[in-house]
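What follows is a single structure, and I will ask about it in a moment.
A single protein chain has been removed from this complex, and every other one stays in its place.
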Amino acid sequence: MQLIPCPWCGPREEAEFHYGGQAHVAYPSDPSALSDEEWAQYVFFRDNPSGPFAERWSHSAGCRRWFNAVRDTRTHDLLAVYRVGEPMPEVAS
Amino acid sequence: MNFRTPTGGTIDRNTLLHFTFNGEGFTGHSGDTLASALLAHGVHEIGSSVKFGRPRGIVAAGSEDPTSLVQIETPFPEPMLLATTVELYEGLEARGLAGQGRLASISDPARYDAKHEHCDVLVVGAGPAGLVAALTAARSGARVVLVDEQNQAGGALLGVDEYLDDRPSASWVADIVAELKSTPGVLVLERTTAFGMYQDGFVLALQKRTDHLGFAAPASVARQRVWRIRTKQTVLTTGAHERPVVFPDNDRPGIMLASAARTFLHRYGVLVGSRAVVFTTNDSAYCAAINLAESGVDVPLIVDARPEAPARLATECAARGIEVRAGQVVTGTEGEGRVTGVHVAGATVACDTLLVSGGWNPVVSLFSQARGKLRYDAELGAFVPGEELGSVRVAGSATGELDLASCVRQGREAGSAAVVAAGFSSRGQVPLPVSDSRCTSRSGLVLWRVPGDEDTSFVDLQRDATVSDVLRATGAGLRSLEHIKRYTTIGTAHDQGKTSGMIAAGIVAEALGVEPADQRPTTFRPPYTSVSFAALAGRDRGALHDPVRVTAIHPWHVAHGALFENVGQWKRPWYYPQPGEDLHTAVLRECRAARSGVAMMDGSTLGKIDVQGSDAGKFLDMLYTNMMSTLKVGRIRYGVMCGVDGMVIDDGTVIRVGEERYLVTTTTGNAAKILDWMEEWLQTEWPHLDVHCTSVTDHWATIPLVGPKSRDVLAAVAPDLDVSNEAFEFMTWRDTQVAGVPARVCRISFSGELAYEINVTAWHGLAVWETLMAAGAPFGITPYGTETMHVLRAEKGYPIIGQETDATVTPHDLGMSWAVSKKKPDFIGKRSFARAENQRADRKQLVGLLPVDPSVLLPEGAQIISSDHLPEPPVRMLGHVTSSYPSAALGRTFALALVRSGHSRIGETLYVPVSDALVPVTVTDSVLYDKEGTRRDG
Partner (left out) sequence: MTAELVSPLAAWTSRLPSTVSERPFLSQLTVRSSDTAAMGSVLGVAFPSRPCTFTEGSGRFGDVSVLWLGPDEYLVVAEPGLQVPIEEGLRACKGSVVDTSAQRTTLVLEGPHVRDVLAHGCSVDLHPAAAPVGTCVQTLLARTGIILQVTGADTFTLLVRSSFAEYLAAWLCDASVEYGLLGETPVTGRPQGHR
């Protein structure tokens, strides 16, 4: 049972969290201006790196706050957590 | 025969315990294992092997034993236990197994539970290194947990006759344990095996709490407990296992590890035989030979594979009449059942016991589970921890160190480093004990096997896997140990290859002509020792397996004979059968009441979310396909929510409570999901919006009151409310008093009939329900369940999200284009509606189906085809039946279905394969009842 450090509540067991997929994928400002392909990129396509990956998590059984985390997909180690709106911190990969 | 020594061991000779093995009665003592008690009676043969049916005995004295599999019959049947780890109790009945056990056919009445524990330092293994590590940490004031799989601390000291600091080692151990147990913040867990090590200092340990009490185990005490330990720092003092050497016919009962013979002697006061030959590659087995000889066992011979025997030990042996032959090996054994002779240099030496030592394997399972890399130590012939891990330290013989003085020094260093890393200052130095031991064993020869008959040279005794199997694997071209493990099954049995894994790797290396160091060892995975499913389940079984959510009105439903349906975690009344009624007749009755009189149900499970803030309307406009910001205070609108892909995810009503406040409802199963969905958008995309969402699902009890007489019933219980159609229009709400308590009444309908939804706090739910039942009695008010609700809404063509939809259905597919705003510049899903895929004419669309024979009920999920005979496969499916019911209102059966181009097929005849027949059906509009909506206003 991995610990996930909620930026507000501190480390809690992963069972308290929901996964929210890749972070920093902004909702397009004007979807109607996008081609079908561009829109499909937003809706269906996400990165799948081997290594550090910025993703969104929600402390759903705790403070219900969404936050971002950089997770190394090879080890599941959480390299950094940061609040929504903050830039992705530099991490050693 | 009695093989019990007159004195010695930690058994309680004053306690006589009776047990049976394979139906035969025996006695033993408190402190015995089943194995030691059997050996005390000269019983070596425990069972037979899984594949070849060869007799098998006892190889080791602990959990690493590969062979002594038994089934316990009392007090509860349990298969696949090791005789070496079953503590003896009065009335124990056991049977030897032929390699596999039999599960009990009845439910286990014992309690199993789990408990969380947090500590600064966890020490795994209470041998000398672990005890020193734990004491070092404890004296620093840290929270310490010490776990050990044995019923008493001491580890390897339990199996030897060493003195520490000029006193029996047990006395040294007892003092440390006493100090640990009396130190606040220290938890010592005996009979507890750390079986899994995970990220972030998470360790699972199984404690066998009452197994050893047998029939005397109190029912209220959990028999086994899974400790969920979260530690900052870990010290692994898990010790080492002796490994055998492989040679032909190495599997006979009576052939065991030399250290096991010592343990049986010193811990249990049991001699493992009358005449024992020793076969070794290192010094440690000499001590076993000397100990046994001093205890009266005839030890004629030590066969030492090394070119030269150790001089001092050989001299000691000679003084006891033990011949030592260096540079020789055991090439085979003989015996019917138990070993009666061993082959050495072409001759047979008679014996009833053969003690084997091929060196020591550090127990690195947990270290490896913690992702520690292993390194091959060529001198030991074993894998040892090969790197430093941040919060996991290894000390003692688990590092490959076999000298006690070094082990305890490592223990102290590791304990001190761990406690400092956990933020404490190490206080003073725990004094290290000095041993009188004669044996060290660094000077071993690495020998995996003796050449000979490969078909009877067993590598994994539990799997009956031989040298032949290994060579067949390498001969077939396999090189990776992981592949060979799976091909040969070596290391996959209950013992997980504790004694066989390293040897298999060595034999593979020899066969491939490489060094073991060049191979990657197989990955150690949890559990280290077997854990029963009952223990893993703990208390999460039966009624506690999953929470059952109930509404405030639930007791009434139970008292009135409702049958229940699980909806998510909720229990919802399914229908209320009257005497003699089945589902079908009860639902027809409930439907008739709703359409011709008055009926009510418990709708409290609907998700309810309070949405407040100056941007609430703007926010809901983005979430719903239709416009919510234009909704007037006091009014209600039905809404559909889609994902960004344009597919329907939920629906419900939105009521505008105030200028900046809405209350939205979700489907029962989606309440949490939709609140999460709202928060996700609010927090990650639109944090600038002034909107707050709060779940009020459990706060409100919700009672839909349905039917032409519902107005009369409401009027009777809500005297302040003008219930007339003009004063209280469809899709509006009023705050009033119902049954004398504050209530919010909504005029909405999920059945097409005149209907109200009465909301009161959950505290009032039961009383208001009962008041409504009483007020409705003159009108024949009828409680109804989810089945009737489904029929009523299906007659009106209202979809159920998750039944008519499956994440591939748009609002347009449901015929709900009317609920999709064309004015709003954007909302979630809008852009996807314009995708080419969403514009296809042959999308599956919601329609009604009327079987041509009005008595035929279509099965839900049935496929739909266009031809009146079944063509050759592949058969083109047009869609499937999503809902199907008999209808009281229609006087016939009907169904809803998703059908390709369904909206343009109205009137067509299609076919539904049911068993061997093709049922003809007519495609209709999805609204089958009161299409004009005349019943809505009563």
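The chains carry the letters A and B, assigned in the order they are written, with residues numbered from 1 in each.
Everything below uses one rule, namely that a contact is a pair of C-beta atoms (placed from the backbone, for glycine too) under 8 Å apart; a residue touches a chain by one contact, two chains touch by 3 or more.
Owing to the predicted nature of the structure, the values given are computational and were not obtained by experimental measurement.
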item	value
Where the missing chain makes contact, among the chains that are shown	A, B
Per the touch definition above, residue among B:Ser105, B:Ser220, B:Ser425 or B:Ser915 touching the missing chain	B:Ser220
Candidates B:Phe52, B:Phe215, B:Phe533 or B:Trp763 - the one touching the absent chain	B:Trp763
Hidden-chain contact residue, picked from the options B:Ser49, B:Thr551 or B:Ser751	B:Thr551
Option touching the unshown chain, where B:Glu45, B:Glu73, B:Glu90 or B:Asp113 are the choices	B:Asp113
Contacts of chain B with the absent chain, listed as residue ranges	111, 113-118, 143, 220-222, 228, 230, 539-540, 542-544, 546-552, 555, 557-558, 562-566, 570-571, 574, 605, 610, 612-613, 692, 694-700, 739-741, 760-768, 771
Positions on chain A where the hidden chain makes contact	1, 8-10, 12-13, 15-16, 61-65
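As a working rule, only the chains that are shown with their structure count from here on.
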item	value
Chain A-chain B separation of Cα centroids, rounded to whole Å	27
Touching residues on chain B, where the partner in the complex is chain A	198-200, 202, 228, 230, 371, 644-645, 676, 679-680, 683-685, 687, 825-826, 830-832, 834-836
Complex contact set, residues of chain A against chain B	1-3, 11, 18, 20, 26-28, 30-32, 34, 36, 39-40, 42-44, 56, 58, 60, 64-66, 75-77, 84-85
